[in-house]
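Only a single protein chain was left out; the remaining protein chains are all shown in position.
For clarity, chains are labelled A, B and C in written order, and residue numbers in each chain start from 1.
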Amino acid sequence: MQVDYEVLKVKAIDMLKERGVTLDDIAGITYEIQKEYYDDITFSVCLYHVNNVLTKREVINAVLTGLTLDILTEKGYVDEPLRSMLMNDYGLYGIDEVLAYSIVNVYGSIGLTNFGYIDKLKLGIIGEIDRIGKEPNKCNTFLDDIVGAIAASAASRIAHTK
Amino acid sequence: MQVDYEVLKVKAIDMLKERGVTLDDIAGITYEIQKEYYDDITFSVCLYHVNNVLTKREVINAVLTGLTLDILTEKGYVDEPLRSMLMNDYGLYGIDEVLAYSIVNVYGSIGLTNFGYIDKLKLGIIGEIDRIGKEPNKCNTFLDDIVGAIAASAASRIAHTK
Amino acid sequence: MQVDYEVLKVKAIDMLKERGVTLDDIAGITYEIQKEYYDDITFSVCLYHVNNVLTKREVINAVLTGLTLDILTEKGYVDEPLRSMLMNDYGLYGIDEVLAYSIVNVYGSIGLTNFGYIDKLKLGIIGEIDRIGKEPNKCNTFLDDIVGAIAASAASRIAHTK
Partner (left out) sequence: MQVDYEVLKVKAIDMLKERGVTLDDIAGITYEIQKEYYDDITFSVCLYHVNNVLTKREVINAVLTGLTLDILTEKGYVDEPLRSMLMNDYGLYGIDEVLAYSIVNVYGSIGLTNFGYIDKLKLGIIGEIDRIGKEPNKCNTFLDDIVGAIAASAASRIAHTK
């Protein structure tokens, strides 16, 4: 089997957009957590690194898988008891965070601190994603963690290149 | 939201069975990799530990999620490009192994050596799972890794209690 | 080789104390991050869970290893270039965080969010540990992450039992 990850990257970005998240939104989170550390950081630099994170095979696969689970749950194709856990973003489910770590891990362990911080404070679009996910028939269980993980990974890339 | 993990354990075991894998099959793999280390190991002891692994929240959640992805892929609900990657157990997909590690990790890092060994040699029912997964319209991309991870975790439990 | 982890637990607690950290200090961090979620949480409950985290083999091994590296660095037994990285708590070193995750991972993935949050905000005694680590001839590179990881793991235990 041949897989063209250039094509898959576009598909992953499209899926994020269909779920209401642009690369600008993600870069905004990265900018928010990095501006206090680096005087010269700009939004464009953050966007550059977000784009780069999305070229990684592990990241693309996590985006496609996590968002597919959110979508199929909304469409009613996921059976109980998993359905209720996903619809309610059940706190002890944990697989959403497992996928997020598979993204962050690619950039070494220092990204996990940023991920934990973003996730706890619901920075930028994360708060909006969570709010929508609580509406009836909406499921953003994977989306918030995946977006946070990409933003945290971009922050790690910046730290690695400074 | 309230989740009764006693009920979920039964559901996870049922799902494994519907996909063709019994706890006896998993215990058989554990027995195969442990018998050379412990003279007094029995199949019943292995089955006891497999049962115990399946009481863990992280393990149950991984089983429910992974097998749901296999099933929804077979049913045609997963869109391209993810569909082809899952139908073909694409080697660089990696999310199946990420879920497997979330199981093995619960028992500390020593379980990963056993998982790698089981996965590479396709021990016991794993070979059969892989063969069936290659049939048209069949998808066992997550099943083989999850079964290997449970067997490896049971082996780790045995090592921890010796 | 026989290892008595009851004895090792005492040794790990002694080592933490020699480095200036009591179990009360760690429980204080756990209390700080949990009190907003649970009305009925008490300091004693947090201390109970911190104590429990310290019975885990992986946790004890990480404490003994990390603190030994801090101590041997202070004593001048670690050669360059590692010596300077450890003395300066070099941001891209990352092995301190790797050990921290080996602690947090035992309690499933949900602990990592708490760890990231504690680490970023330098809660409770963590700020003090970092301040001392910056004094000449002092090295707390592993200590802050290990203390944060134990506090985060105790918080995870509380979440798991609610």
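Everything below uses one rule, namely that a contact is a pair of C-beta atoms (placed from the backbone, for glycine too) under 8 Å apart; a residue touches a chain by one contact, two chains touch by 3 or more.
Only a predicted model underlies this, so the values are computations on that prediction, with no experimental measurement involved.
Chemist: Which residues does chain A use to touch the chain missing from this display?
Modeler: Residues 57-58, 102, 105-106, 108-109, 160 of chain A touch the chain that is not shown.
Chemist: For chain B, which residues touch the unseen chain?
Modeler: 91-92, 94, 97-98, 101, 108-110, 112-117, 119-121, 159-160
Chemist: Suppose we count only contacts with the excluded chain; which residues of chain C make the list?
Modeler: These residues of chain C touch the chain that is not shown: 1, 3, 7-8, 11, 57-58, 61-62, 64-65, 68-69, 72, 75, 77-79, 81-82, 84-85, 88, 90, 92-95, 98-99, 102.
Heads up, the rule we're going with is that only the chains that are shown with their structure count from here on.
Chemist: Report back the single chain whose CA centre is most distant from the CA centre of chain B.
Modeler: Centroid comparison gives C as the farthest chain from chain B.
Chemist: Chain C and chain A are one sequence twice: same or different residues at the contact, by the over-half rule?
Modeler: Interface between chain A and chain C is built from largely the same residues.
Chemist: Counting only Cα atoms for the centres, state how far chain A is from chain C in Å.
Modeler: 28
Chemist: Out of chain B, which residues touch more than one other chain, so two or more?
Modeler: 57-58, 102
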